[in-house]
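Have a look at this one before I ask anything.
Complex shown without one protein chain; remaining protein chains in place.
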Amino acid sequence: MSGIWKNNIGLSIFGESHGACVGITMTGVEPGIELDYEFIQSELDRRKPGTSDMVTQRVESDKFEILSGVFNDKTTGAPITMIIRNENMISRDYDGIKDRLRPGHADFTAKVKYNDFHDYRGGGHFSGRLTAGIVFAGAIAKDILLKKGIQICAQITSIGPIRDDELSDIITLSDFENLKDSFPVVNDLKKGLMKKAIRDAKAELDSLGGTIRCFAIGVPVGLGDPYFESFESILSSLIFSVPAIKGLNFGSGLKLATMKGSEANDAYYIEDKIKTRTNHNGGILGGITNGMPIDFSVVVKPTPSISKKQESVNFESMTSTELQVVGRHDPCIVQRVVPVLESVLALTILDRM
Amino acid sequence: MSGIWKNNIGLSIFGESHGACVGITMTGVEPGIELDYEFIQSELDRRKPGTSDMVTQRVESDKFEILSGVFNDKTTGAPITMIIRNENMISRDYDGIKDRLRPGHADFTAKVKYNDFHDYRGGGHFSGRLTAGIVFAGAIAKDILLKKGIQICAQITSIGPIRDDELSDIITLSDFENLKDSFPVVNDLKKGLMKKAIRDAKAELDSLGGTIRCFAIGVPVGLGDPYFESFESILSSLIFSVPAIKGLNFGSGLKLATMKGSEANDAYYIEDKIKTRTNHNGGILGGITNGMPIDFSVVVKPTPSISKKQESVNFESMTSTELQVVGRHDPCIVQRVVPVLESVLALTILDRM
Amino acid sequence: MSGIWKNNIGLSIFGESHGACVGITMTGVEPGIELDYEFIQSELDRRKPGTSDMVTQRVESDKFEILSGVFNDKTTGAPITMIIRNENMISRDYDGIKDRLRPGHADFTAKVKYNDFHDYRGGGHFSGRLTAGIVFAGAIAKDILLKKGIQICAQITSIGPIRDDELSDIITLSDFENLKDSFPVVNDLKKGLMKKAIRDAKAELDSLGGTIRCFAIGVPVGLGDPYFESFESILSSLIFSVPAIKGLNFGSGLKLATMKGSEANDAYYIEDKIKTRTNHNGGILGGITNGMPIDFSVVVKPTPSISKKQESVNFESMTSTELQVVGRHDPCIVQRVVPVLESVLALTILDRM
Partner (left out) sequence: MSGIWKNNIGLSIFGESHGACVGITMTGVEPGIELDYEFIQSELDRRKPGTSDMVTQRVESDKFEILSGVFNDKTTGAPITMIIRNENMISRDYDGIKDRLRPGHADFTAKVKYNDFHDYRGGGHFSGRLTAGIVFAGAIAKDILLKKGIQICAQITSIGPIRDDELSDIITLSDFENLKDSFPVVNDLKKGLMKKAIRDAKAELDSLGGTIRCFAIGVPVGLGDPYFESFESILSSLIFSVPAIKGLNFGSGLKLATMKGSEANDAYYIEDKIKTRTNHNGGILGGITNGMPIDFSVVVKPTPSISKKQESVNFESMTSTELQVVGRHDPCIVQRVVPVLESVLALTILDRM
């Protein structure tokens, strides 16, 4: 396990769901940035558990503690380390399933890879709880970018079968206004249906997934390089670091596969500067940002932890078994993934600038 | 521009479409591997231009020349460098469009990023021709993996609106038998329709995109790590290095967004070893391979080079202009992307072993 | 500032001398290693301040706290994060010299590089105190190596003008027996003279440097690669990460410059396995370990913090000034560098295995 992402910005992630803490070290941040602790905490709060009946009832204050890299509330240029102590662990929930593999989880692969020394409680190091560190780093990145006129936002485009209204091909700041909610859906009716669907899934001891579309406006032309350091390559390596994400599509995504070249090509025109009439390429051409909004969508799989009975295997005895995941889970994590996704986009942009 | 990918395997890509050559240096290959030159050439031939009326008429023999790292036909452990000399360049095709930005291409972003010093002829370093190096490295990787019982294959799942039959959720080696063609489509009728669609698009001076599903069978449990070195992260960073790829979805991909957890979770059972009843997760859980087939799909956008008239901008004069891309282009590159995609999958697996 | 070293083993260092803590995240450690907390603490104690009148009187217990990566006292394979809380800071010592540049320190370069946002107290992130994290990681590495029959040791070869007896060209485990002291010098008379020299320097408000020779026995043939990942390259990048080290010489070092080839070449012979009669190359040929003891020496410059009056400059007013560094300093840090040096050697060996 490396847990280290090293480019111009460096990220070193650590911690376990039921261990002492989760945390991150972030490097490469310029000195003299005044940290907005309230904003950072509000970003962490968007991700934290226990905030509604649609997410896990594990109650964590998720108060961050900065251990290094900040002096007189400003970044020093040295590595910034942050930890969040774990508080509300109920590890006995996991005793009964220690050797029974939870379908859809990393239990099996972790057991094989780490010879059964893995901390299985709550997913241990594999837990989505680790993304709190990414949100912390992302909040710092967002704040720096905002001062340079770059804004980031996301829309929950679907939860299970319920789809939100489709926004325009070329997203604008006015679209952002409608996405300021912690559950960012533009059509309120759809939002209600989505929340109902989540509650229904919970009642059925089941879970839901969904899709998220994420944007950045104000990104300069020229970030990224062809081939191995394309903007898409770097962003994708971070996006697929986020647990539960199984798909990533830029711009018009899957629709591009059925378009003709004459439709898919974004025509150039001049309006103050060079722009494109459409944004089917999601703001990236040849691996390099073209000044149009960065625009991509991800697929979030339904939470694997469900209380329904599932067919499984006992890894120790190598026998068939059944399993119901007790304890507290999210019937849907899509809304909690939103700030994580915005964070990795912010980190990618900052990294390439 | 970095052009270097450095993990356990290293790749250093170089060259231009109308320069002296395209090539690659591959590092980290174990010593003593006997190179199968015929196989390597056959893989390059799958990608090379000029082979049918459905691809560009640029005729290149694409004969590779190994400059280093091989002694007595075996790898030595030292970096392997390979070049393919360019032969059939018609650079004057590009004189007329030197300053006019081809929509959908990297012309604009390259001009801004490289201050107009970029070799614009045929896309220069951005050309898909550079992927020949990736196919060379991939052929070596495939050969090594085959000896370890790992096989890789791909299916063209759609060209424009035409979709091939859907294969089973859990792919098997017998499926591979039906995909041995240079245009790997299982339903012959659909294959014919696809080829016709490509020829039609060409006749209309237009182009088509499509989707490709790619598989690996025999991959051991345990490749990849959580977070930044997840199997998906590493593979995606290579996949989004391939020009024209705009989407990547693992396992059931977009369908996962509408499934319930009880449907999406792959139930475990024992049959000789631990397996899953379904493979919605595409052979990867928690960023680590689980022994089921690796299974993912990509979106290939339609070739941006089309002879239809397009709205554009002259970068020098900053005026509106129109443009028809003359010269030789592919009406569809999906079939040429197939070996590139198989190659990056092979390279990711080899890298993680 | 990166603070990240990423190879097979990863190190992410953080903290400040007068901040909350110093610490490190170590990645790439195999799962299932039972940590020997006593050994780790004893290694940290070799480096910690306040242990005698020859080092700084800052009293720190240097008790380590493991935050992640360990479950049931065994490594899990996940990143291991360790912090040591700072306890005995007297930051006012640094108020008076905030803007006056301490000669030989990083004050000037840090002020320029970090725009004066640097935490200047006690050297901040530049403090040698950060090496506690390296010693922690090194202790884990040493423990793993010991189980594989690899032992590491060091000799203080000189303090100021006093030189210890020269050990043989080919070091043996019996030499290690004489180097078990926290002040590892083989000749007791010389050891006494060295300690006296340090106390004398302290009395004169001055400081001393010295040289350390460091060894590893039992290292297998084949670690390292030619060129950029030579064993020397990797080791040197870690050694020159240690503050105050200004020279590194392998094997016979400077003497090699005056030897003839016939003298410098280590002749091969067979005794059970292939060995060399001499070890002028320090156990490394062509960047690769050859099975002979790894053997190198470093130069440690005298501690720059001295209480003697020095000529300097006030960075704010850009005027000449004089300065006496008050507060608690080490008259000599050579003995405290010993465990750090052993640690980076252990980490390099572990990284290449």
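Note that the chains take the letters A, B and C in the order they are written out, and that residue 1 is the start of every chain.
Here is the rule we use: contacts are C-beta pairs under 8 Å (C-beta built on N, C-alpha and C of every residue); 3 or more make two chains touch, one makes a residue touch a chain.
Quick caveat: nothing in here was measured; it's all calculated off a predicted structure.
Judged over the whole assembly, touch between the missing chain and the shown ones holds for B, C. Of the candidate positions C:G69, C:G282 or C:P339, contact with the hidden chain is made by C:G282. When the full complex is taken into account, the listed residue touching the unshown chain is C:G253, out of C:G32, C:G218 or C:G253.
Per the touch definition above, the residue from C:P79, C:G138 or C:G209 contacting the chain not shown is C:G209.
Residues of subunit C in contact with the chain left out of this view: 1-5, 11, 13, 101, 103-106, 108-110, 112-113, 125-126, 130, 158, 160-161, 201, 204, 206-211, 221-222, 225-230, 232-234, 236-241, 243, 245-254, 256-270, 274, 276-277, 280-282, 285-290, 299-306, 308, 310-313, 315, 318-320. Where subunit B meets the chain that is not shown, the touching residues are 1-4, 6, 10, 12-16, 19-23, 25, 27-28, 31-32, 66-69, 71, 74-81, 83, 113-115, 117-119, 124-125.
The rule we apply is simple: only the chains that are shown with their structure count from here on.
With every chain reduced to the mean of its CA atoms, the largest distance from subunit B is reached by C. Chain-level centrality, scored on Cα centres against the all-protein Cα centre, points to A.
A straight line joining the Cα centres of subunit A and subunit C is 39 Å long.
If you average the CA atoms of subunit B and of subunit C, the two centres end up 47 Å from each other. The centroid of the Cα atoms in subunit A and the matching centroid in subunit B are 27 Å apart. Residues of subunit C in contact with at least two other chains: 78.
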